[in-house]
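One protein chain is absent from this view; the other protein chains keep their places.
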Amino acid sequence: MKKAAYLFLTPALTAIFVFFFIPVIAAFLISFTDFDIYAIGNYSRFQFTGLENYRKLFENDLFWKALVNTFYFVVASGPLSIAISLGAALLLNSKLVRFKGIFRLVYFMPVVTTLVAVSIVWRFIYHPEFGLLNYGLSFLGVEKIDWLGDPNWAMPSIILLSIWKNFGYNMIIFIAGLQNIPEELYEAAQIEGANAFQRFTKITLPMLAPTTIFITIITMIGYFQLFAEPYIMTQGGPLDSTLSIVLYMYQEGFRWWNMGYSSAIAFVLFIIILTGTLLQMWYQRRRTA
Amino acid sequence: MGKKTLLYGFLIISGFLTLAPFIWMVSASFMLDGHASVFPPRFLPDEFTFDQYKTLFSRLDVSRNLLNSFFLSVVVTLVSLTFNSMAGFAFAKYRFAGKDAIFKMLLSSMVIPAQVTMLPLFLMLKEFGFLNTYMAIIIPGMANVFGIFLIRQFVMAIPDSLIESARIDGANDFQIYYKIIIPLAAPVLVTLAIFTFMGTWNDFLWPLIVLNDSEMYTLPVALANLMGEHTKDPELMMAGSVITILPVMVIFLALQKYYIKGIMMGSVKE
Partner (left out) sequence: MNSWREQGNLRLRLVLFIGLFLFPFLFIYYGCKGEEKGVTEITFWGMGAEGEKIQALLPEFYRRHPEIKVRVQMVPWTAAQEKLISAFVADNTPDLCQLGNTWVPQFVLLDALEPLEGYISKSAVVKQSNYFKGIWNTNEVGGKIYGIPWYIDTRLMYYRKDIFKKAGYELPPKTWDELLDLSRKIVKLQNDPNKYAIYLPTNEWAPFIIFGIQNGSDLLKNNWTYGNFSGDKFLEAFDFLMKFHKERLSPLGVSQVTNVYQAFEEGYFSIYISGPWNIPDMKKKMNDSTGEKWGTAPLPGKNGYPGASLAGGASLVMFKQSKKKEAAWKFIEFLSEKGTQLAFFGETNNLPAVVSAWDEPGFKKDPFIPAFYEQFQNVVATPKIPEWEQIVSAKLQQYAEYAARGKMTAKEAMQNLDREVNIILEKRRRLLGK
């Protein structure tokens, strides 16, 4: 019986071990070498350089820029998209609304689509001359904006796209969370004379807390890995204002083949995500304790 | 009454705004060259044409890329479903040495972003001679922790008595797996299948790195590549986007119940 268990486990565990765990360890080691295009041509041309890659990384303005951009993206679009998801979930959970299924479907549609394809679509929507967005805004009296060409607007443009693309996902999770809140709680509150706002802050929000924390973690992890949108729409420009950590890692590693350096970037990303996750888990534990 | 109208108005407007990019994408894909680059923008084609699609399939030969995407998504889904379900079953219904430790290790590995593994994995596949082959996409997708976790959760809820009685009837472990567990776990398997299929279909960074012949490209990579050459042809690019999005859209619409259930399952904390 035990033998059977191991047999069932072997394929998956071997695959995960060989093609995930070993590469993680290897990446860690490579990040302490100067492995690059010279070394690919001739394996004798690389050596251990200790913390050199990390030192270069922390001295590089571009890296800090990518870091700041990525945080900007996460901090701006994370809470915003979660708030919109929650709003949409509340509306769709309202007893007043019928045809919930259809609305839910519509709002959810962007989630399942291919990021590369929608990035291309939005690139044209953002076109300063012929784009739909500027045209729509012109009715509100807004002047033409060069969305992707202006360093101040490029990141907000990417944020808008990613909110549009992702809010449906969290909305679904919030709807599930809302449906788990017992109806009696609201009835009891109503009897005691609590108004809608009080019911929201005293019942809905606290009851949703675990859901919210879960959503925050997955959203954050996902957003830190920003890549395809800037790759397609701006290539990191203008003025590196949309260069994300993963895009920087990609460019260094797979465009210029500075693989040691690129691995160091990947590890910094890992540490950031790990720290964020641990912080949120610690916060959650403190709340429930 | 007024409140209700307001609510519906809001829902409908935001629904329209959500769909607007898609509507424009589909509409522009039926326009003639240059007809989407006008001011004021057109919402509907002035002259309806299939030219863009014809160009895509004849001159640019995206049918090959469509085929690649289908083939890879199907294979990755089948292989990973098999491996994950076996492992999920083992974790749910067996007791063996190191079970908790292994499972915990797997779970905690989920915080490691896939980007960390990309470089060594790339070099590894290079050594095997798998770069620029389908294996480069299939190998890293063979098993994943999320899938094992999801299946384990589901299978744990299957009563042990079913397994026990089958065992008394003389079923061996493998028969139990595919005669009892697999059929009963069908809903979660369907869910996971949709997730994996769409995940593979939509994936971009990894295929971009490991595939470098245009005839090996998956659709998203081919599309991004096309974008480099045809920045000034929005109509063509929209047709390409429609072709890329359509299959996943259809699958989603057909099986949305399972997909949405999957999201909710994934969000259930242990």
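As written, the chain order gives the labels A and B, with residue 1 at the start of each chain.
Keep in mind that, in the parts below, a contact is a pair of C-beta atoms (placed from the backbone, for glycine too) under 8 Å apart; a residue touches a chain by one contact, two chains touch by 3 or more.
Values in this document were obtained by computation on a predicted structure and should not be read as measured data.
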**Fill in**
Touch list for the missing chain, restricted to displayed chains, reads A, B
**Fill in**
Among the options B:Val74, B:Ile158, B:Met249 or B:Met264, the absent chain makes contact with B:Val74
**Hidden partner interface residues of chain A, rising order** = 34, 36-38, 40-42, 45, 56, 60-62, 128, 146, 148-151, 237-240, 251, 254-257
**Message:** To test your reading of the contact rule: which positions on chain B touch the chain that is missing from view?
**Reply:** 71, 74-75, 78-79, 81-82, 126, 129, 131-135, 138, 178-180, 182-184, 186, 189, 210, 212-214, 225, 228-229, 231-232
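By our rule, only the chains that are shown with their structure count from here on.
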**Prompt:** So how far apart, in whole Å, are chain A and chain B when each is placed at the average of its C-alpha atoms?
**Reply:** 17
**Prompt:** Once bound in the complex, which stretches of chain B touch chain A?
**Reply:** 3-4, 7-8, 10-11, 14-15, 18-22, 24-25, 28, 36-41, 82-84, 86-87, 89-91, 94-97, 102, 106, 109, 111-113, 115-124, 139-140, 142-145, 148, 172-174, 177, 198, 201-202, 204-205, 209, 219-221, 223-224, 227, 234, 237-238, 240-241, 244-245, 248-249, 252-253, 256, 259-260, 263-264, 267, 269
**In the complex, chain A residues that touch chain B** = 1-2, 4-9, 11-13, 15-16, 19-24, 26-27, 30, 88, 91, 94, 96-97, 103-110, 112-118, 120-122, 124-125, 127, 129-132, 135, 164, 169, 172-173, 176, 210-211, 214-215, 221, 224-225, 227-228, 231-232, 246, 249-250, 253-254, 259, 262-263, 266-267, 269-270, 273-274, 277
